[in-house]
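Note that this complex is displayed minus one protein chain, with the remaining chains in position.
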Amino acid sequence: MQITIRLNGKKVSCAAGETILGVARRCGVRIPSLCSHEALRPFGACRLCVVEVTFLGKQQIVAACTTHVSDGMRVSTQTPRVVSIRKTLIGLLAARCPEVPIIQQLVCEYGATTIPAPKKNERCILCGLCIRACRDIVGAEALCFAGKGQSRTAGVAFLRDSQECIGCGTCVLICPTGAAQLHDEVRGNATVRVMDTWHTELAVQHCQSDKVPIAPQRLRTFVAARRKIDDDFLQRCPTCRVASAGKPNR
Amino acid sequence: MRQLVRTPRNIERLRQRGEQMLMPRVPRITVGCATCGCARGAREVYTALQRSIRRSGMSVQLDAVGCAGWCSKEPLVTLQLPGKPKITFGMITPHEVPSLLACVQNATLPHEKVLYRTDGDDNILTGSPTVYAKGRHRCAIHVPAIESLPLFRHQKRVVLRNCGIIDPLSLEQYCARGGFSALCTALTKCTPEAVIKEISASGLRGRGGAGFPTGLKWQAARNAHATKKYIICNADEGDPGAYMDRSILEGDPFSVLEGMIIAGYAIGASEGIVYVRQEYPRAVHTITRAVNLLKRSGLLGSRILGTSYRFTVRVVQGAGAFVCGEETALIASLEGTVGEPIPRPPYPVEQGLHGKPTCINNVETLATIPVIIARGGRWFARIGTSGNTGTKIFSLVGSVKNVGLIEVPLGISLRDIVQEIGGGAGDNHRIKAIQTGGPSGGCIPARRMHLPVTYERLAAAGSIMGSGGMIVLDESTCMVDLAKYFMEFLMNESCGKCLPCREGTAVAFSILKKITNGMATKADLTTLYAVAEALKAASLCGLGRTAANPVLSTLRYFRVEYEAHISKRQCPAGVCRALIRVSINPTVCIGCGKCRAVCPVGAVQGTIKKPHRIDRTRCTACKTCAEVCPVGAVTIA
Partner (left out) sequence: MTPQDTHLIDQILTRYRAAPERLIALLQDIQTQYGYLPEEVLRYVAGQLKISTARIYAVASFYSGFSFTPHGRYRIEICHGTACHVRGSTTVTERIREVLHLEPGQTSSDGSFSIHTVRCLGCCALAPVVKVNNTVYANVSRQQVTSILEQYR
């Protein structure tokens, strides 16, 4: 079925199942969003992507990331009301995370003012990207949101010593603010991957041949359990794999 | 009773047995043993009666019943002598048990705790009134008839038809009041479409708060195609100040279950779930027992009443989250995850529990269904007013003489509810405002009490109908403090997923705290309005979207109070501790020393028989001294 909408006045053809945010990105119309990612399902938490929609005579403010397009919809992404709401949202975010660069950028871009609120200085914006990536892309499900409301925190079970974390670092990669951090540490003969934010440490696999650190052991067993890759291969570093001329798949 | 109920004739036999229990040839005594009653000692009264009856060898039928509605007079005991009007007493203690039983034995006029007499009742489900009193009874005519009391005269107890009258777990007594006749009619004489048509004709709107037409919801659920569908009874009554659903579950659980079975039949569901908040242990216990009784009798399970219809019910407890009153959060909790709402559409009727069509109805809504099927949708639609048909139950609490559970036709004015039924504010108090709709609602000022109670008029006035909590506030309530109270509640109950609600309620609360501490500026009010707008427009679910209602409605009607707090650092109602000054009037003080004895911080100074003084540097304005002063010498400014 052909779906045609008006995006800021311009007619756009859409496919069924597209979200307003998806259509806007496709058309190069900028709608800010902090919790959406092309590799993950829409979450609808940051609400920065709110737009004004008129459909079947009703006018509403909706989140663009979780609203599917319908034929005849009229979407406005920058009405005074929408901009004003976005400014307030950014101001609220800035009150929680005043020193996070992407928030500071948004504050400048929208001319928002930090909403005066009890002093906070969080790094995490609670976008949930790390949690969703860990669960839906990696499949380790080591992260969760604990608590609710003002005590909502992203972390591992009991906020320390996760048994499910495999130390792959996807969380660090996807985190937009640098709140998720890890580093590797040498301790004597061993190497340890410290997931700083999740208060979890993982023993790192060393190459069987030249003792170079490769990756956390749990990452190795996780991959080995899910892919037909010879364990011998996984226990060698890239150089030694080539040197031993071993085949990756037997 | 181990006999299976498989035919309308079985129901008739239950009905006959129940009638003998409700109108026995021996005296019948009922004690209100719902949560309110038990909190005031009803269980002890019941046990004392039980023991005395056994010891005396009298033939008396003793029943524990649910909430009859006049909660401020609990424990309520009703004496029913054959052929005589029922006499109801209030505030009964175990001490009065001997004299009560003496009345029964001697058929004498009962004593000073008598409240009213009931000569008969509507028996609304069958339509044929029950008459208790045969002929005139000289001794009872001085006891006011129930319909003469303003508290009851304006009520129409349709949904509360059995509460306080029947033993809630007696299938016989439930049938004697017309119970399960509607289920018989629906399953044996109507198609599912015909049932939906009747509900639509009634104009019934969801009683949980949103007021969505129930017939439309059922139709949408019926239209959805799926191998499995669910009916969920939402008994997660979280609004502080509202306890209608608890009372129905404790006082007449079969009515809710009968409604659920009919609903399941109408939409094509085979499984029902009753989701009760865990803070209601007695209600959980009662509805669970009711479900088990229906299972054992065959009214739940396969081949209900001999038809091919199969319906099962299970009871699930909430785990303590106000947000789980929201439909998608409730479903999430049933799926074993956190109660985070999800964006709608899709609506639960299309994709709900486990992705299947799910119809969620409130307790009160479901308890209304049997009446509509038994008496007809048109009968129901004649009650109330256009677009707002039928009755609504309210928990009328706060600064009003008659505190309790009331049921009135929609369209009645707030004034009639508060002044006529409620009896007005207590002595020496003035009504200031009426709060409806819980944390999602607002305050209607006293000067607008002529307002008819309808969904639309309450919304236009800045509040909502809500689930039925109605709190009467007098001059001792600070409207800013109240707005702060609701915002703190919502801040603590926010699931935290979306930014506007999580941060917005916290910021709004901190601003309201500043105002009540006398530290706010005009700029803070501007911020408050901006945050309110973001909450209303950008929140993911209803909790966030309505979170600003209390503060916006109090700003609309009580702006003067806000200004006093901000510009003059004063709390006109004398509530906000940072802004009030407690002092002792030396000309009134008799020097009894009671204030000095109770002061928790030792701020009162003085010697016996000499006027006492308050040390302002220590005083925390807790006002305990004011509470104990026998001569009213403590002033609060």
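Order of writing sets the labels: A and B. Residues in every chain begin at 1.
Please note the rule applied: a residue touches a chain if its C-beta (ideal position, glycine included) is under 8 Å from a C-beta of that chain, and two chains touch if they have at least 3 such contacts.
Because the structure is predicted, anything quoted here is derived from the model rather than measured.
Undergrad: Based on the whole complex, identify which of B:G18, B:G238, B:G377 or B:G390 touches the chain you can't see.
TA: Hidden-chain contact among the options goes to B:G238.
Undergrad: Could you tell which one of B:L79, B:V291 or B:L334 touches the chain left off the display?
TA: Missing-chain contact among the listed residues: B:L334.
Undergrad: Using the document's definition of touch, tell me which of B:T35, B:T88 or B:S297 contacts the absent chain.
TA: B:T35
Undergrad: Looking at the whole complex, which of A:G72, A:P118, A:G147 or A:P238 touches the chain that is not displayed?
TA: A:G147
Undergrad: In the full complex, which bits of subunit A touch the chain not displayed? Write them out.
TA: Considering the whole complex, subunit A reaches the absent chain at 140-148, 156-158, 162-164.
Undergrad: Quickly run down the residues of subunit B that touch the omitted chain.
TA: Looking at subunit B, the ones touching the missing chain are residues 35-36, 38-40, 71-72, 74, 237-243, 246, 278-281, 316-322, 333-339, 354, 395, 397-399, 403-404, 435, 438, 469, 471, 473, 476-477, 482, 485-486, 489, 493, 495, 598, 600, 622-624, 627-628.
We adopt the following convention: only the chains that are shown with their structure count from here on.
Undergrad: Touching residues of subunit A toward subunit B in the complex: what are they?
TA: That would be residues 44-48, 50, 61, 63, 66-68, 81, 84-85, 88-89, 91-93, 95-96, 115-118, 126, 145, 147-152 of subunit A.
Undergrad: With touch defined as at the start, can you tell me which subunit B residues reach subunit A in the complex?
TA: Touching subunit A: residues 321, 323, 338, 342-343, 345, 491-500, 502-507, 510, 524, 527, 530-531, 533-534, 537-540 of subunit B.
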